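What you see is the complex with one protein chain gone and the rest in place.
To keep things simple, chains are lettered A and B as they appear, and every chain counts its residues starting from 1.
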Amino acid sequence: MSTTTLPPDGFNAAPKLADVLPPRKERGRIGMFIYRHPTIAVGGFMVSLFVLMAIFAPLLWTVDPTALAPARRTRPPSAQWWFGTDMLGRDVYSRVVYGARISLIVGFATAIISAVIGLTIGLISGFIRAVDAVVMRVMDGLMSIPSILLAIAMMALTRASVENVIIALVIADVPRVARLVRGVVLTLREQPYVEAAVAAGTRTPMIIWKHILPNTLAPVTVQATFFCASAMISEATLSFIGAGTPPIIPSWGNIMAEGRALWQVKPYIVFFPAIFLSITVLSVNLLGDGLRDALDPRMAKRI
Amino acid sequence: MSSSSPLLDIQNLQTHFGTIDGVVRAVEGVSFHINAGETLGVVGESGCGKSVTAMSILRLIQQPPGRIAGKILFKGTNLLELSEPEMQSIRGKDISMIFQEPMTSLNPVLTVGRQIGETVMLHEGLSAKDAEQRAIEMLTLVGIPAPARRVREYPHQLSGGMRQRVMIAMALACSPQLLVADEPTTALDVTIQAQILELMRDLKTRVGAAIMLITHDLGVVAEMCQRVVVMYAGRKVEEGSVEEIFLNPLHPYTQGLMGSMPKLGSSLHESGRSKLTEIQGVVPSLRKPIIGCAFASRCPKVTDACRQMAPAIEEKAPNHLVACHYAPRAAAAA
Partner (left out) sequence: MFAYTVRRVIATIPVMGVVALFVFSLLYLAPGDPAAIIAGDQATPEDVERIRASLGLDRPFLVRFLEWLFRVLQGDLGVSIFTNLPVAHMIKQRLEPTFSLMALTLAIALTFAIPMGVLAAWKQGTWIDRLVMVFAVLGFSVPVFVVGYLLAYTFALQLDWFPVQGYTPIANGLGGWLSNLMLPAVALGGVFIALIARITRATMLEVLSQDYVRTAKAKGVGQRAILFVHALKNAAVPIITIIGLGFAGLIGGAVVTESVFAIPGVGRLVVDAILRRDYPVIQGVVLMFSFVYVIVNLIVDLLYTVFDPRIRY
């Protein structure tokens, strides 16, 4: 029994086995991305379309969305007025295209501002115990007020403006981001590499910057995307019940609020902004779903 | 090999998984059998397909993304051809299974008695009351004190060793003919390990079940098994009686496994053993088809032939099968 280079009794090959599953399809880089993250691809593409529509609204065959024309009130959709005209004779198509601006501004601004404020509060209260007790009580209290009602109460006390709508929605969202970030911080603080950094005498700001912040960005981005979607719905809802952007501004919520009185006879005034709002929110939600799956596979199982 | 038909006869088992990165060939053409009443050890490193083989026997593989091919003959019936309800009536009754993780393998929101009783209610049509009675008997059998009280408790109220006893009680409640035990003692303390093994050996003789014991612990194999199957990268590389495998390992991989153990027997070369105490390299990826011998990338005796042609599994000594081009044929068999 010695190790020779020749087999003692010739080679016998094992029988070849057929694969029992079809092979993977070959895909290019873009193809693979779409295959892996279809919702990011579709959602991202559609959100970009709406952003472009909002930016280039004046170039998209629109007229002045606030131009009154009592002579041609409530015309049905036609070649001239694609989405018809409202009861003041304004071109619904132009109003809807310009309306994208308000929805997107409110959505993005609310998401970004609440993410930044919530992240700050969450980081501080995750690290400083004295702050934590008080701040989290306040956050719990704030979260106990249904957000639309919180916004209604605030809007009732301020003058209607886009900024105030954003502020009202941010106040409702901040506690949720703060809670999320604080949770992440508390988990991370227990991690061996963070404890090691603490033991090695790394200063707290450095620990937050190097170890904590990078790990909170993924969940906060995902949550911010969903807040963007819900802020757009909330803006429309507030405008719809008369507690949102001032009626003079053509936001999708306002167009629908104005169409309300006539919805049984002229449903298209409500219909078109509703379709645009729904599809925009849908795109953002798809993007959020995809980001969540891609950034945090564990979180994909929650909610 | 014995000529009487075995209890379980696995032929050319292939279990593949379709993943987003391609097909994973977790088990690739494995054949072995288990005779009634015997204990067969299946050994190999983690990820070598031992557990997937076990799960394939009971068809616990999600299909899709998994796919099982080949034949799994249990008392002559191909389990892969049974309908799902037919399979359900076999699981837990004729073939049952014990898993590695006693801490997570019991349902946390159902009482222990309910979980043991469920098996006999399903397979023997017992009433809930009789099932609880049986559960108490089973708990007594596996040596859990105060069974009448424990039967109403939840898993989180039991220790790890106790939970594994409950798992054994559950698996044996219907007196199965085959018990598949997937690393039953790995997660337990050493002292508890010995107790659980002792319990399994004791119950095996009482119930008369055959055991397929999956483990990476060669000590457990030496203690419990009559025959051994060695797996590597989803393939069977060697099979034989415990004595043959331990005293005369023929496959370089098996030799490596033995080399990482305290000295057993004296069949290894002094020079070879010191080289083989550690198996160099890593297990090849199962995502790509392996050309040639699966062990080629780590084998100290590798030649070009190994890299190009997968060795057939051949009987190189009586009741001793090896898949290696260079495994010497024993003089008696030649």
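In this text, contacts are C-beta pairs under 8 Å (C-beta built on N, C-alpha and C of every residue); 3 or more make two chains touch, one makes a residue touch a chain.
Given the structure is predicted, the values throughout are model-derived calculations rather than measurements.
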item	value
Where the missing chain makes contact, among the chains that are shown	A, B
Touching residue (missing chain; options B:S46, B:N107, B:T205 or B:S285)	B:N107
From A:I34, A:L88, A:I124 or A:I145, residue that would touch the chain that is not displayed	A:I145
Touching residues on subunit A - with respect to the absent chain	137-138, 140-142, 144-150, 152-159, 229-230, 233, 236-237, 240-243, 256, 263-264, 267, 270, 274, 277-279, 281-282, 285-286, 289, 300-303
Residue ranges of subunit B at the interface with the undisplayed chain	55, 58, 60, 64, 84-85, 88-93, 96-97, 99, 101, 104-110, 118-119, 122-123, 154, 156, 167, 170
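Simple rule for what comes next: only the chains that are shown with their structure count from here on.
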item	value
Computed distance of Cα centres, subunit B from subunit A, in Å	49
For the subunit B and subunit A complex, residues of the former touching the latter	12, 14, 16-18, 20-23, 25, 28-29, 67-69, 272, 289, 301, 303, 305, 309-314, 323, 325-326, 328-329, 334
Interface residues, subunit A side, partner subunit B - complex	1, 3-5, 7-9, 11-15, 17, 19-24, 35-36
